[in-house]
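Only one protein chain is missing from this complex, and each of the others stays in its spot.
Chain IDs A and B follow the sequence of writing; residue 1 opens each chain.
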Amino acid sequence: MFKFKKSSFVMTTVLAVGLLLSACSGNAANNNGGNAATNAGTETTAPAPEDKGSDKKIVLGFSQIGAESGWRDAETQSIKDTFGSDAQFELKFSDAQQKQENQIKAIRTFISQKVDAIALAPVVESGWETVLEEAKAANIPVFLLDRTVKVSDESLYTSFIGSDFVLEGQNAAKTMMELLGADKQVNIVELQGTVGASAANDRQKGFKEIVDGNPNYKIIKSQSGDFTRAKGKEVMEAFLKSDGKNIQAVYAHNDDMALGAIQAIEEYGLKPGTDIFVVSVDGIKPAFEAIRDGKLNVTVECNPLLGPQLKQAILDFKEGKTLEKWIKSDEDVYFGQKAIDALPNRLY
Amino acid sequence: MKLNLRINQNNIIILSTLLLIILLYGAGSVLYTGFFTWQVFFNLFIDNAYLIIVATGLAFVIITGGIDLSVASVVAFVSVVSAALLQEGMNAYAVMAICLLIGIMFGAAQGYLIQRFDLHPWIVTLAGMFLARGASYFITTQSIVIENATYTAISKFKINLVGSNFISVSVVIALAVVAIAIYVAKYTEFGRAVFAIGGSERSAVLMGLPVPRITVLVYTISGFCSALGGIVFTFYMLSGYNLHLMGMEMDAIAACVIGGILLTGGFGYLVGPLLGVICSGIIQTIVMYQGTLSSWWTKIAVGFLLFLFILLQRVIVIRRQRRRIISHAAGKPAPNGGDRRAPASV
Partner (left out) sequence: MSSIRKQAASIMHTKIIWPITALAAILLFNLFFVPGFFNIEIKNGHLFGSLIDILNRAAPIMVIAIGMTLVIAKEGIDISVGSVLAIAGAVAISLLGVVPLWMAVVAALIVGVLCGLWNGLLIAYLGIQPMVGTLILMTVGRGIAQLITEGKVLTTDDKAFGFIGKGFFLGLPFSIFIAAFVFLFVLYLKKRTALGLFLEATGTNKISSEYAGVEPRKIYLFVYIVCGLCAAIAGLLVSSNISSADANNAGLWIELDAILAVVIGGTSMRGGRFFLAGTVIGALFIQSLTTTIYSMGVPPERIMVVKAIVVIVVSLMQSDRFRRVFQQKNKQAVAG
């Protein structure tokens, strides 16, 4: 027993030292960068010689929600690629693990590090007032990505770059009616996202607005599939067992749930895309492949590749141009041949 | 003699936690510019005030050998209730009173079920967790912004401490809660009874302590602290949202354990949760300052730092215990208190 303890202590010490060393070496490079950046931020030091005499690096702090889906990941990657490859910029990335309080902490940290701009992909619309005021007081412009915030004073953020979830829901419904025919009797089951998530709320709202305007279309069941494949499949299985042949269409709040539902429909013995019309939102690559295979009918794009637009916005802001309050991301609705043509170019 | 030793053991954990916190903060200050400033230090308290309050309330439950998994949901529920009521135009102080009342009733109900019907706290509070989350879905699935003047005023009120560095009202509330908790645990009959129940419920009954009443009471305290934490959190966020703080109960429990409170009950020091919260706060701040970690490396880094912390803490404690056992073995027979922890895993 004692022997073990001794050896374990040695082991621990070695581990601890090892970690500290690796942390130091790993951070050394970053630390220097951080130094340069913060110094530059205060504009007291002369630009470093290797900066070719041009202006200082622009430090961008990016607070991301997390990595809960492939879509989110594509967004992170787009930002990292855009700013990582550009010597003009330095990116500070912070992952909030789905928690708003972590995002607020991250923004506070960015402020204390005196970054030049903050990009925020808010996990929810509300609750940003206090911390955004702190950012404004520190004269740091804040750019919102993919979802906006509810604040009493719109000057708290510079611009919002992203899409409109309500519009996505509306487009999903409109395209469905276009392709199926507005006078056909259609019973729809809906696979919602995580209860309370704003993407789920708004995509439901937009879809319902259009469907309610047509008496032939009815949402007969609506259940949360938590934005995941596994839950989407499980819920769809239950729907098929209880309503079976009565279902003509599925509307999923994201592609992952739709892909799960497609599996459930196949295992039930029906043909997704033919027997049951499937429409979803996001436009990830596997969804395009499913359209090619005839299993998915429509995907409404929600573009995660916001890096280039964000970069342009920051540069414009630095030059003193006035920015639009809402910079809409480039988005489209894909189905049929259009989707198949677009497939080779899909990045995520 | 025995009692003395126990308090000493608590001291070791608290002191080692404190030492490690200083080390961790020192490491952060050496590695990152702008880390060693008053505001960063104060931010640890500002950002975690609600967690300090919740964890301190939870500590009472844990010391009796119970657990409360509903805390995070209650905080979220309180935020939604406050936001909804304020939206209706209710007076801010009335809203706060209602929230505290909800917390007290919720906690008392859980305590009653646990005590009266001998249900396991895990299950009752797990149901409580579902119930509080579910109840806030009933109110709304949207997030509500709070525009009430009193709430925004409190939220934005800054207390300047050192130069222009500030703390918020919430920090004062949190520190007051910790101070009261330390006093209650150490100097009141109730506090001693809590420890007695955690040590051995049967002996506590035989000692004639009002075990049922105290059991209900600790859950009520936890409910109250969750509600108070919820109000403080509402100041912090100025919004009500039912997906707030998913999984925060684990942070609160971890804070208690890192602060040296034994999950099997009977041991603990009420300043512990505060230290535990600060520790995880520093870990998070370091990871944020690092600024290049991808999502998954963030998780791994946070977990690994947590592991390292707990490991070092254990090593310090085990070594001290061993020395004590050896020194005692040389003189007198080893006392019970030292033996109790030796066979690992509690």
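Rule of thumb we're sticking to: contacts are C-beta pairs under 8 Å (C-beta built on N, C-alpha and C of every residue); 3 or more make two chains touch, one makes a residue touch a chain.
Note that this is a predicted model, so its numbers are computed, not measured.
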Among the chains included here, which ones are touched by the excluded chain in the whole complex?
-> A, B
Could you tell which one of A:R147, A:K233, A:K295 or A:K311 touches the chain left off the display?
-> A:K233
Touching the absent chain in the whole complex: find that residue among A:E68, A:E134 or A:E331.
-> A:E68
Across the whole complex, the chain not displayed is touched by chain B residues 113, 116-120, 122-124, 126-131, 133-135, 137-138, 141, 250, 253-254, 257-258, 262-264, 294-300, 302-304, 306-307, 310-311, 314, 318, 341, 343-346
Chain not shown, touching residues in chain A = 4, 8, 66-70, 72-73, 76, 192, 195-196, 221-224, 226-230, 233-235, 237-239, 241-242, 256, 260, 263, 267, 269, 286
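Simple rule for what comes next: only the chains that are shown with their structure count from here on.
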Where on chain A does chain B make contact in their complex?
-> 2, 5, 8-9, 12, 15-16, 19-20, 23-24, 27, 30-31, 34-35, 38, 61, 64, 66-67, 73, 76, 92-95, 97-102, 104-106, 108-109, 112-114, 124-127, 129-130, 133, 150-152, 194-198, 201
Of all residues in chain B, which touch chain A in the complex?
-> 27, 31-34, 37, 39-40, 43, 47, 137, 141-145, 147, 152, 155-156, 236-246, 284-285, 287-296, 298-299, 304, 308, 311-312, 315, 318-319, 322
